[in-house]
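As you look at this complex, bear in mind that one protein chain is not there, while each of the others sits in place.
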Amino acid sequence: MLNKAVSRRWFAVVFVIVCAAVVAACGSSDKSSDSGSSTTKAAGPVPEPTSPVTVTFSSWVGTQPDMKKLAAKFHQEHPNITIKFQNVPAEQASQKLTTQIAGGEPPDVAYLDSSNVNDFASRQALVNLDDYLSRSKLVSANDYVQAFKTSAVYQGHMFGLPIDGESTGLFYRTDMFKAAGIDHPPTTWQEFQADAQALTIPAKKQYGYIVFAPESAYYWYPWLWQNGGQLLSKDGKDVLFNSAQAKQAADFYIGLTKYSPKDFLNSNSYDGRVAFASGKVAMYMAGAWFAGTLNGEYPKIKGKWAAAPLPKGTNGCATTIAGDTLVILNGSDHKDAAWKWIEFLSSPENMSAWTFGSPNGTTLPPRTSLLDSPQLTEKKPILKGFADQMKCGVANVIANPKWPKIEESLNDHLGKAMYGDQTPSEALDGAASDAKEILSR
Amino acid sequence: MSVAANAVTEQAVPRGARGLRHNLRQMRREWSAYAFLSPAVIVFSLFTAFSLLFLLYMTFHEWSIIQPQKPYVGLDNYKDLIHDERFKRSVINTFYYTGAQVPLTMLVGLGVALLLNQPLRGRGILRTMFFLPNITPLVVVAIVWKWLYNGDYGLFNYYLLKTHLIHDPLLWLSDKNLAMPAVVLMAVWNGVGFAMVVYLAGLQSIPEELYEAAKVDGAGWFQRLRSITLPMLRPSTIFLVVIEIIFSFQVFTQIFVMTSGGPVDRTTTVVYYIYESAFKFFEMGYASTVAFALFLMLLVFTALQIRIQRRGAW
Partner (left out) sequence: MVSATVVEERVEAPPAPAKRSWHFTSSTAKKVFAYGILVPGACLFVAPFVWLISASFQHVGDIFSWPPQWIPKNPTVEAYKVFFGIGASEDVQNRAAEGVTRWFLNSAFVATTITVLQLLFNSMAAYVFAKRRFPGRNLIFLAFLSTMMVPPQVSLIPNYLIMKHIPLFGGNDILGLGGHGMLDSYYGLILPNAAAAFGIFLLRQYMQSIPDELLDAARIDGASEFKIFWRVVLPLCRPALAAMAIFTFTYAWEDFLWPLIIISSPNHQTAPLGLALFVVKNRTSWDVLMAGSVIATLPMVVVFAVFQRHFIRGISLTGLKA
């Protein structure tokens, strides 16, 4: 009898805890109902905190000495604000941030991959920065390169400050080009195809280019844009990626599969770097980061490769961009102090130090004024081509919370086309009908 | 033999047959049993019971994790699930993976355990070597196995070509039909150490006298295996089957690092689909529905296995 009462008591305790958790869960999920509209509407500069404040900063770069130096410098200029680093591995950063927000314990500031900003902005997790920007002397919304700005804008408001970025270019093996008698990297689609064909010699296990089915959509975009195609309409409501220009671009792109090694077809692009480094593949499309990788991991092929801008299509130049953006989380209790931190990092001096000022880095500043500066060319000559291309960049981020699902379908269909299961045209039509269905829900 | 009979535990009286009063009296008498269970019960109620209930709750909502609005959608998620082709594909893939990986891992694990149960010199080292795949970091395993499977330079193709078993290099991870077998092979390699340890522990519970007696009766090696070893290992085998199926069904990272779920979704499993829905598409309500379906499948499966075991069918 006694022990039944004991076990009953345990059940009661557990029950109370469970109820409390549910109550708290419901409570905390309403806390961030503070929607994305402006927070403070004061004028003049953002006030300095009057008592010591800690700003938590979640990122995967907190362990780098450059970032630590910047945090120390910041603390000197703002003695009342201390930066506390929360270090997360890059690959899981979004997952962790999502969980923190859902659990009601978000950091104050986060260093996010630019392609994720919209996912959070569209779900009211980020602070609208328009007001802060209008009051800032160090940062101006208009100074950002268009494509980078697009990735941080949702419904006309800016929700993040892009802090670093890169564009995608074409890496090619100069030794293999020479052996095939080609004296310059391709600048048009025709040249690209001809070069790829000339460089593909299956008997020698050599191929001109390399395509990756798991990332088929991402590496199709430059061709799509270069041909004048679009993904979705500006308002995000209509599907445009099965237009005639898009199908032309898809035909061209999928056609490159025959110049690509089959045993890498299901590989991801990062593993595929090995094929380029080992001389199996002559051309490889990648961001500026690849230069750093080649220098670090494959020093033996130094001098045998170079980088060039992507070829131009009928609609001119276009390339994908990537980068990182600083955001303030809506659940933060120190929004003003958080602003000061990201404003500090985004100031011309500090952004330069963080991007091209760092010895081993390959990132570029997303501010036009800095991209055009002579110091960039001086410090990182190899990045000059990528810097120029930044202006041709197109953000593949669509300001529609349903976009990731649509992109997944597009990726699947194009992948099937690479495997020959359907034609490129069928692939685009199939993805378009999936997209329409997703958008209509 | 009392020992063998103990290998199959059965409840003498069917539940509820003698009425509630009897059960309550029995509960009072056996109170210490419940006391022994209480630490585990507390841990599980706090952490797993709540998440299961929450999971069920989420299946009835459009829950996009961080968005404050979480509208109630009734059975919509379930309806979507039934019509979802990708989900069905992922279930088929998962069945394929489990159906191949579990028996192979157990067979090889049993073989290795039997061999390493004998007094060989250096068996401690050998046992450790067979267990190493279990603790080698996944990122390293992926790198090395991708090399092995490389079309032109991989070791497997190298030997297959040399011995003229094939004429063209196999594409392994990029081939639609070979990708899953390739992943299964790696998974078996990974899991053998686990099965080996379980069987090694189980082998220790077999009294030596049984083998002595059988030898005296003139039983050969295979006969001894069949009549003594395998039946005595039944608890371990049952454990392995149930556990391996539960874990196999939830495989995710090991496959993903090798094939990214491709080629064209051939190796996408249910849990990958859950992960994608939750953290890529922010559709936690739908992800929960998939997870709940998985949970029910596993629950039914396991309950059946336990029931079969109780009836002594295998």
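Before moving on, here are some points about what is shown:
A and B are the chain letters, set down in written order, and residue numbers restart from 1 in every chain.
Going forward, a residue touches a chain if its C-beta (ideal position, glycine included) is under 8 Å from a C-beta of that chain, and two chains touch if they have at least 3 such contacts.
This is a predicted model, so every value here is computed, not measured.
One chain is not depicted; across the entire complex it touches A, B. One chain of the complex is left out; on subunit B, the residues touching it are 2-3, 6-7, 9, 11-12, 15, 23, 26-27, 30, 32-34, 36-37, 39-40, 43-44, 46-48, 50-52, 54-55, 58, 65, 111-112, 115-120, 124, 126-137, 139-141, 143-145, 147, 153, 189, 192-194, 197-198, 200-209, 211-212, 215, 232, 235-236, 238-239, 242-243, 246-247, 250, 252, 271, 274-275, 278-279, 284, 287-288, 291, 294-295, 298-299, 302-303, 306.
Within subunit A, the residues in touch with the undisplayed chain are 17, 20-21, 23-25, 27-28, 56, 58, 60-61, 63-65, 84-92, 96, 99, 102-105, 107, 270, 274, 277-278, 287, 289-290, 292-293, 296-300, 360.
We adopt the following convention: only the chains that are shown with their structure count from here on.
With each centre defined as the average position of its C-alpha atoms, the distance from subunit A to subunit B rounds to 36 Å. Contact residues on subunit B toward subunit A in their complex (touch as defined above): 27-28, 31, 34-35, 38, 41-42, 45-46, 49-50, 53-54, 64-68, 70, 146, 150-152, 169, 171-174, 176, 179, 259-265, 276, 279-283. Residues 1, 3-4, 7, 10, 14, 17-18, 21-22, 25, 29-30, 32-33, 94-95, 98, 101-102, 119-120, 123-125, 205, 213-214, 261-268, 271, 280, 401, 404-405, 408, 412, 415-416, 419, 421 of subunit A are the ones that touch subunit B when the two sit in their complex.
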